[in-house]
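Structure first, commentary second.
Just one protein chain is left out here, and the rest sit where they should.
Here the chain labels run A and B in written order, and each chain numbers its own residues starting at 1.
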Amino acid sequence: MINNNLILIILNTLISLIDVLLVLLPVLLSVAFMTIIERKQLAAHQRRVGPNTVGYYGILQPFSDALKLILKETVIPSQSNKILFYLAPVSTLIFSLLGWGIIPFGQGLTLFDFSLGILYTLALSSLGVYGVLFAGWSANSKYAFLGSLRSTAAMISYELILSSAILIVILLAGSFNFTTIIESQEAIWFVVPLLPVFIFYFISILAETSRTPFDLQEAESELVAGFFTEHSSIIFVFFFLAEYSSIVLFSCITAILFFGGYNMPELFVNNTFISLQAVVLGLKTCVFCFMFVWFRATLPRLRYDQLIEFCWLNLLPVAVAFIILVPCILVAFDIAPY
Amino acid sequence: MASVFSSFRYGYRYLQRQAHEQPVIFYSCVLGLIGPAMVMTIPPIRRKYGYVSPERPPTTYPLPNRARVPVSGYDDE
């Protein structure tokens, strides 16, 4: 008794699944290659070669890393809370990968053209804090717990600055939708009027993903490995993937919010063979991934109390000043966007 | 909240001291105070030089600019 109704439902579900796979598979590949890019680029900054044995110039290194980590022995502490021990890294990876659902690769080419896209991204970055918190607590070891508390406190502090910076971009664009924000950058990329905002936004992104100079939590000399000390093979892979996925995601969001997304002057849109707009977005994401690794190679790390003091005493007044200044400029010159 | 050394509470010296010792808060306050100052001073200047703010797109039916005309013939009998 198969009729139109059922076929339609099944086909719709299949097509949605294929859409999601079309976005997720390249994302996972890009996350894997991000690790080798980081190691080769760090090596280039430090005048050495980096991994070059596994493939041509070390290209297949992430796959050999993954294989090694999968084949390792998983050690679970006996007094730990086993459910949370497994769930925390899984949830971190899920919330990192969920953020890719609304990134536009063309005009309206998203998995979900959400009218409240920016709020979705902010909600996911708020939820990503929990993976860190529960991973450290469930390991039942003082060092992991201390590392996770520090990481969480740093992440929620810098999330405030991140939300402020994103709010200012929304004030200029007039909508929460990612495609609208990109289209309203046809005239000029938002980095030009909002350069100070871009500066403190980039600093807060470095802190959200716990990268240098804010990575005291993961520094091997301090707390062994921070909150994922007790997590061994597969579970560590999840944390590793989640960290690099959020690096690539935040680079993409930086390119979208401040640098025009898929816009490029005089770019012709020809979606039959290849979507040039997606290539442009990919190139801009690469520039910001490069900057992430560049910052890691160049800057020393901040001590933890310096980090917290920097957020609350130095960045927050600047963020609040810009939140007051930008709407006042928009009102005074009557250029509010709607 | 008494600050540590305040050599002249609300004078020019105080502002200069704060600008040298705590530049972040000082310049944030400056940027934040420019905002409302701009809102209050710039639109009158623009209006004086002939800028007419554009009409907003309508969100409801515009009311016609005449007195009400009572309708007839719609009552049930």
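Quick note on the criterion: contacts are C-beta pairs under 8 Å (C-beta built on N, C-alpha and C of every residue); 3 or more make two chains touch, one makes a residue touch a chain.
Following the convention adopted for this analysis, contacts and distances are computed from a predicted model.
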| item | value |
| --- | --- |
| Among "Ribonuclease P/MRP 40 subunit", "NADH-ubiquinone oxidoreductase chain 6", "SEC24 homolog B, COPII coat complex component" or "Signal peptidase complex subunit 3", the UniProt name of the subunit that does not appear here | "NADH-ubiquinone oxidoreductase chain 6" |
| Candidates A:Phe176, A:Phe214 or A:Phe310 - the one touching the absent chain | A:Phe176 |
| Hidden-chain contact residue, picked from the options A:Leu60, A:Ile76, A:Leu119 or A:Ile234 | A:Leu119 |
| Residue, one of A:Trp137, A:Phe288 or A:Phe310, that touches the chain absent here | A:Trp137 |
| Contact residue for the chain not shown (choose from A:Leu98, A:Leu127 or A:Ala278) | A:Leu127 |
| Touching residues on chain A - with respect to the absent chain | 1, 3-6, 8-9, 84, 115-116, 119-120, 122-123, 126-127, 129-130, 133-134, 137, 145, 149, 152-153, 156, 159, 175-176 |
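Note that in this section only the chains that are shown with their structure count from here on.
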| item | value |
| --- | --- |
| Computed distance of Cα centres, chain B from chain A, in Å | 36 |
| Footprint of chain B on chain A - complex, ascending | 313-314, 317-318, 320-322, 324-325, 327-329, 331-334 |
| Touching residues (chain side chain B, partner chain A) in the complex | 24-25, 27-29, 31-32, 34-36, 38-39, 42-43, 46, 51, 53 |
